[in-house]
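A single protein chain has been removed from this complex, and every other one stays in its place.
Moving on to subunit A:
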Amino acid sequence: MLKLENVSKNFGGLPALSDVSFEVPQGLVTALIGPNGAGKSTLINCTTGVLQPSKGTVSFQQKKITALPAHQVARLGIARTFQNLKLFPRLTVLDNVLTGLTCEGGSSMLMAMLRLPYLRHRERQLKLRAMEALDRFSLSDKADWPAGILAYGDKKRVELARATVSQPDLLLLDEPVAGLNAEETAEVGEQLRLLRSAGHTMLLVEHDMDLVMEIADQVVVLDSGKCIATGTPEEVRRNPLVLEAYLGRMEATA
């Protein structure tokens, strides 16, 4: 579904990604793991048009999307979350989730200013969907709170609700459970499992290896901007290169 071919990205001459190639198959969960600074977030940014790769191509459903600006990538049905939260603090929780339905608003500024009946009707439907999404993350009682005052764990979940409310074809999640406590992690994990069984395609950047091993169908390992292994969670777990580069180091620090 999503295909990266020889994607490279340099920041002022320093390579953050070099010749990364892999595929995210439809309907499966692909986990992207690697130590801090490996280039995982950069890879997501290059895929979603936030950054332009220095070299290589990104295609989505056989269509080249390398040079597309971020909003056009979003309109193809690719949604994402950000590692360091990008909520709109002054908007309410409900409005934050509603921004996840921007692509479906489908009206011009002029129509919006006239607030024609069909728009009011559509607005009500969008609100219902946003409330459902909030329900899934048990946040409906905070729907009218300004998002800025939520606790970190709640913010993380609002961002997930916002990314999933539109039922995107492809979901890119940058460390969705980082910084959450055990209970919250379990809850988000449950949501990811549900999304997975509903057939959503996901690229999941995550450090929580238990979660990765459990829900990923395929694991891609990045180290210093290079893709050093791809395979099932079992294969990757046994790959000596990975143990060396990633798991080993994790154990060493643990």
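Simple rule for what comes next: contacts are C-beta pairs under 8 Å (C-beta built on N, C-alpha and C of every residue); 3 or more make two chains touch, one makes a residue touch a chain; residues count from 1.
The rule is simple: contacts and distances are computed from a predicted model.
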Query - Absent chain [UniProt protein name; select from "Amino acid/amide ABC transporter membrane protein 2, HAAT family", "DMSO/TMAO reductase YedYZ, molybdopterin-dependent catalytic subunit", "Carbon-monoxide dehydrogenase large subunit" or "Ion-translocating oxidoreductase complex subunit B"] - result: "Amino acid/amide ABC transporter membrane protein 2, HAAT family"
Requested in this report: Pick out which of A:L28, A:C103 or A:M213 touches the chain that's been left out of the picture.
Outcome: A:C103
Query raised in the report: Hey, which of A:D95, A:D169 or A:D217 is the one touching the hidden chain?
Result: A:D95
Query - Residue among A:L28, A:V50, A:M131 or A:A178 that touches the chain left out of view - result: A:V50
Query - Positions on subunit A contacted by the hidden chain, ascending - result: 48-50, 69-71, 73-75, 79-80, 82, 86-91, 95, 98-109, 112-115, 119, 122-123, 126, 141-142, 144-146, 149, 162
